[in-house]
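Read through the structure below, which is laid out as C-alpha cells, and then see the notes.
Complex shown without one protein chain; remaining protein chains in place.
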Amino acid sequence: MLKVENLSAGYGDIIAVRDLSFSLERGQVLAFLGANGAGKSSTLMCLMGLVEQKSGTIKMDGRDITATKVEARISSGLAIVPEGRRIFPDLSVHENLIVGGHVVSAKIMTDGIDYVYTVYPRLAERRNQAAGSLSGGEQQMLAMGRALISQPQLLIVDELSLGLMPKVVDECYAVLQTLKQNNIGVLLVEQNTERALSVADKIRVLEAGNLTWSGSATDAKNNNSLRQSLMGIS
Amino acid sequence: GTIKIGFNVPLTGFAAADGLSAKTGAELAVEQINGAGGVKGDMLELVIYDDQASPKEAVPIAQKLIEKDEVVAGVSGSYSGSTRAAAGIFQEAGVPYISAYAIHPDITRAGNFVFRTSFVGEVQGRAGAKLIGESLGLKRVAIITLKNDFGQALAAGFKEAASSFGIEILSEYEYSIKDRQFGPIVSKVRADKPDVIYASGYFFTAGPLVSQLRAGGIDVPIIGQEGYDSQKFIEIAGAASEGTIITTSLDRDSSVAETQDFIKAFEAKSGQKADMVAASAHTAIKVLAEALQSSGASDRAAIRNAIAQTNLTASTGQISFNKLGEVQKSVQVQIVKDGQWHHHSVIDDAELLSPPSE
Amino acid sequence: MAYEITLLTTMAISVLFALSLNFITGFCGQISLGHAAFMGVGAYTAATMMKASISLLFVIPVAAVFAGVLGLLVGFASLRVRHDFLAITTMGVVFLFVGVVRQQEFLGGEIGISGIQQSVLGRTGFMLLCVVLAGVFAGFSLLVKRSWLGFVFDSIADNEDVSQVLGIDVAKYKLFAFVVGTATAGTAGALYAQHYRFVGPDSFGFVESISVLAMVVVGGIGSVWGVMFAAAVLSVLPLLIQFVDDYKILVYSALLFSMMRFSPDGLAGIVQRLLNRVRNR
Amino acid sequence: MLYLELLFQGIVQGSIYALIALGLTLVYGLLRILHVAHAALFTLGGYIGVIVTNQTGSLALAILAAMIVVGLVGVAMYKLAYEPLLSKPPFIALIASIALFIAAEELFRIIFGPYGLSYENPPLQGGFEIISGFFLKYGEALVIILSILILSVLGWVSGYTRLGVSWRATVTDPDMARAFGVNTQHVRYLNFFIGSALAAVAGVLVALLNNLVEPTMGSVPSYKALAIIVLGGLGSIRGTLLASMILGVIESFGTIYIGHLLDRDALAFGFLIVVLMFRPQGLLGTR
Partner (left out) sequence: MKPVLEVKNVTVRFGGVTAVDDASLTMQGGDLIGFVGPNGAGKTTLMRVITGIVRPHEGSVWLEGKDLTKLATNQRIRAGLALAQQIVQPLRKMSLLENVALACGFSKTANPFKALKSFDKSAEKATARELLRRVGLQDVVDAEPSKLPLGYLKRLEVARALALKPKLLLLDEPLAGLNQSEASSLADLIKTLNQDGLSILLIEHNLREVLRICPQVYVQDLGKSLAFGNSNEIMNQPEVIKAYLGES
C-alpha cells in the first residue's frame, strides 16, 4: 500500500537520506535499522511531510501523495509515534489523545480513546494529569496511544521501546501484533534489534543516509555480519 | 535678507495637537509680518524643530538653533519641561527666548534673556480661586488635578489663594495625563457633594472628564483653565460642556481689533477654531517682531532690551514684562454657551495676578 | 564646532548606557525593559548633589553606587522570575521608579530638577570625560567577552538549569551582571544630568528603556562593537533626520522595524555576513 | 455605597482591560510574542468605530466593521511582521512589535490629525439608576455584557472543544500538532483574527466611553495589557480575566485612596512585582 521511490530528504543544505526506495503491504511490518544519525528519523518525518523532501515519490494505495500537505497525509491513514515522544506537555493526558483524533469523527475518537485506556490502564489513571509530568515511560505509552486514536492504516513508530521497561515493551509489541492482524501496515525504527527482528517482515539498514542492506527479517537473522554490526558483541 | 527665528514645538508625541496649533499660530504671525513688509524690509523666517515636548530633545535642538542655525532669538511653542531645559541654553548663549504658553515659574528664572507671554501656572490658579470664591460666590470645592507640572502649578496657586476667598477644599484627586477614564473619581466626587469643581487638564483629558462628571449625575459648575481652551474640548464633551467656565488668555468676544483680526485670520488659514495656544504663539512672535523692529536685528543684547521694553497690544491682550520677564496682563474668563467659547468676565486684580519678579 | 561637541557628548553617553544594558541582556541573557530606571537613579543622585555644588568627579561614583544598589535588588528579583516574566518585572520597575520619583518634593516632583551648573571641565572637557568613560567600559566589555566570565554568561543566557548542573552558581553571576550593568547605567545617568542640566521623571521612563534596548538589538545583541555603533547612530538619528520633519518618528520606527525584520541579528549580523561573503570569494 | 460604586467602576475598567489583554494572551500563548502592536489595533478599532458611526449612524455596524477590518489587519500583521521572526529570539519580535506600534501611532496622527476624533452624535448616552444614587451608564453596561459574553464563549471553546484542544496543542508544539492533522497556519490566522477583533471591540467601546479617539490612545493598553497577561500567568485565559479584574479594582480604589502616593501605572506595576515575587509564574500560570 505504501510505495516510496528514490526518496531524498534533508534540512536546508544537509541531505539526511539519499535515494531511498521501499514498499510496504498491509499487515506487514518494515523495520529500519542503523546507527545514530543514519537518517532513520528523517525518513519517517519526511513521509509525514514534516521534513523537507528533496526528490522522489511517495505513493499511498497507488495515490501520489508526494506534494500533499501533512493534513492530507493524515487523512489518507498515516499516524506517527515520533522520536522523543513529543507529547504535548501542557495538555492533559486525555487532551493529548483528543488531538490524536483531530481528523476523525467524534465517534471514532471516543472509541479510540476507550481502546487506548484499556490497552494502557496507567494512562487512564492519569487522564487529567499534565502530560509533561508523566514519567518517561508513561509518556511513551501516551505517544503510542495518541497515534492509535485515528485508526491509522499505516502506523509509523520511531524508537518504540525507548525508555520502556521490559514489561511495557512486551505490551507494545503485542499491540503491534494486533495491528498486523488487523491488516495495518507498520513502519518501525527500533534500536533493540532483536525485538525488531522478532516482529518485522522486512528489514532495511541505513548508514549515513544510504540504504546499505535490505531483505526479509529471516535473511537478516541469518546474516552474521549484519548481526555483528547492529548488535555489537553477541 | 532674512531674519531667522528659532521655534521649538511638539509636532509628534502626546502634545502634537497643541504643537500644531502653536505652529500654525506662529506661522500666521510671520506671514502677517512679512506681508506687511517684514522687519525693516527683512523677511522673518521660522526655523522649526519638533521637540516632542521632551527636555531630552529640546536641549540639542536649542543648541542647534543657536550654534548651527544662528537664529537671532528663539520662541518656544512647547510645554514647560522642554521650554525650561531649552531656556538655560538660550540664556547661557545670550540669545533672547520667549515662552509662548509654558507655565512653569523656573523658565524665566533661567535669566534675563528669557521672557514669557502667558501666565505662570500659580497666577492662573489664584485667578481661579478668585473666580470661584468671589465672582461665583461658591465655597465648597473639590479639586481634580492633572498630575504634571501644569496641573500641579495651577493647584498650588489655587490652594494658596483659596483661604483668602473663603474657599473650603473638600478633597483633591490626581490623575495622570494618560488617563481618560475617571469613573472612580466621579463616584467619589458625587459622594463629596461639592458646590463647585476645580479641575485642571488639557482638552483631551478635560473633555472626557467633564462629560463623565456630567454623565455621573454631577451638575455643579466646573471650572477649568487654559488647557481646556480649544474647540476640541466642546466637541469631545458635547452637550456636557455647556456652562464650563475657564481662565485663559484669549477672549473670543473681545472688542480689541488685534484679537478679532487674529481669530478671523487663524480660522481662514487653518479651517479650525482659534485657541489659546495658537493665540499665545502668535503673540510671542508679534512681541519678538516688534522688538526686532525697534532694535534692529543685529545685536542680541539690544533685542533683549527691546523685548524687556515691550508695550504692545496683541491677540492675547496688552503685553508688558516685569523685571523677571513675566507678562503682566489680565486673565480672561470664558464660558461654553451653545457649543462655543464666549466671554464670561475678566479678572483684573493687579495684586493677585502679579507674577513673580525674581 | 560647539554643536558637534554636543552631538559627541550625546553619543558617548548613549554608548555607555547601551553597553551597560548589553552587559546584562547581551552577555548574561537577562532581558530588561526597565533599564532607564537605573540611569534615572544615577541622574537624580547626581543632579541633587550637583545642585549642592558637589564636584562632578565625586558625584559620578556615588551615582554609580546608588544605581548599583537598586540593581542588586532587581537582580534578586531576577532570581525569582525568568524570561518574559523578568522582562515585564523590569518594565514594572521603571514605571514604579517614575511613579515614586514624581511624588518626591525633594527631587522636584513632576517638575524635576533644573538649573544644574556646568562643571569645571567645560564643554570640551566634559565631552572628553564621557568619551573616555564609554571607551573604558567598552574595553572592559571586550575583556569580559574573552574571559571565562563571558563563557559562563553565554551558558547562563543559553540555559540556566543546565548551567546549574555544570556547577555554576547562576545566582552569583546574574547578580554580578546586574550590579555592573546598573552601576554603569548610573554613571551614564550622572553624565546625562550634567549634559542636559535637567532631570525630570519623564526623562527615564519606559520609552527610554525601549530606546536603549533598541540600540542593543540593532547593534547586535552581545556584540560590543555593534552596540557602540548603533548607540552612537541611534542617539543622534532623530536630530540628523530632522529634515523629514513630520515623518521623523515614522521614519525612525520604520528603520527599526526593517532592521528587526530583515536583519534580526543586528548590524553585527550584517557585518558578519558581509565578511563571510568576502571570505568565500 | 461608595465602595460598591468603586468596585463597579473597577469592573468596568477590568472588562476593558480583559478585552484588550485577551487578544494579547491568545497571541502570546500561540507564538510567545509580546505583541505590543496589539494596542495599535485597539486604536485602529476606535478610529473605525467613530468614523463608521459618524457615516452611518449605526454603532452595531461600526463594531462589526471594526472587528472585521482590524481582524484582517491583525492577520496581515502576523503574516508580514511576525511569521518571519518566529524562529528568532523573542526580543527581536518584541522590538519589531514596538517599532510597529510607534509607526502606527504616527500614521494615525498623520492620517487622522493630532486632535483626535469624536462621535458627532455619541450613541448610548445616558444611563439608568440601578439602586438609588447608583448610575449605570449604557456604555458601561455594554462593556460589561460584551466582555462577559465574549470571554465565556472563548473560555468554553478553548477549554472544552476539540478546536480549543487543537489550538492549545499548536501552542505547545506546532510541528507535532501538524503531525496530527491540525492546520497550524489556519490556527494562527484565526488566532490573530479573533485577538485583533477583540481589541477592536475594546477600541470602539473606549472611544464611546471617552467620546474621543486619539493617535496615542493605545499607549496605556500597550504596556498595561502586557502586565496583565504576565500577572495572569502568560497564556492562561482565565488568568488574564482574573488579573484584568483585580487590576481594574485596585486602580479604582487606588485612584481615590492612594492616588496621591502612586499613580495608576505605578500602582498596577507595584502590585505586579509583589505578586511575581511570591508567584513567579503569575496568578494562574503553571510551570
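So that you can tell them apart, the chains are marked A, B, C and D in the order they are listed, and the count of residues begins at 1 in each.
The definition used in the following text is that a residue touches a chain if its C-beta (ideal position, glycine included) is under 8 Å from a C-beta of that chain, and two chains touch if they have at least 3 such contacts.
This is a predicted model, so every value here is computed, not measured.
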Among the chains presented, those that the missing one touches: A, C
Residue of C:117, C:159 or C:276 in touch with the missing chain, whole complex considered: C:159
Residue numbers in subunit C that touch the chain omitted from display: 143-144, 146-149, 151-152, 154-155, 157-159, 161-170, 172-173, 176
Touching residues (missing chain, whole complex) on subunit A: 11, 14, 33-37, 41, 83-84, 122, 129, 133-138, 140-141, 159, 162-168, 170-171, 191-194, 229-234
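Basically, only the chains that are shown with their structure count from here on.
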Per-chain Cα centre nearest the global Cα centre, belonging to chain: D
Chain centre separation in whole Å, for subunit D relative to subunit A (CA means): 43
Between subunit C and subunit D, centroid-to-centroid distance (C-alpha), Å: 31
Touching two or more other chains - residue numbers and ranges from subunit B: 12-13, 147
Residues within subunit C bordering two or more other chains: 102, 246, 249
Topology of the chain contact graph, where touching chains are joined (line, ring, star, complete, other): other
Full enumeration of touching chain pairs: A-D, B-C, B-D, C-D
Contact footprint of subunit C on subunit D as seen in their complex: 28, 32, 34, 81, 84-85, 88-96, 98-100, 102-103, 106-107, 110, 223, 226-227, 230, 234, 260-263, 265-270, 272-273, 276-277, 280-282
Footprint of subunit A on subunit D - complex, ascending: 162, 165-166, 168-169, 171-173, 175-183, 286
Contact footprint of subunit D on subunit C as seen in their complex: 25, 31, 77, 80-85, 87-89, 91-93, 95-96, 98-100, 102-103, 206, 210, 213-214, 217, 221, 246-247, 249-250, 252-254, 256-257, 260-261, 264
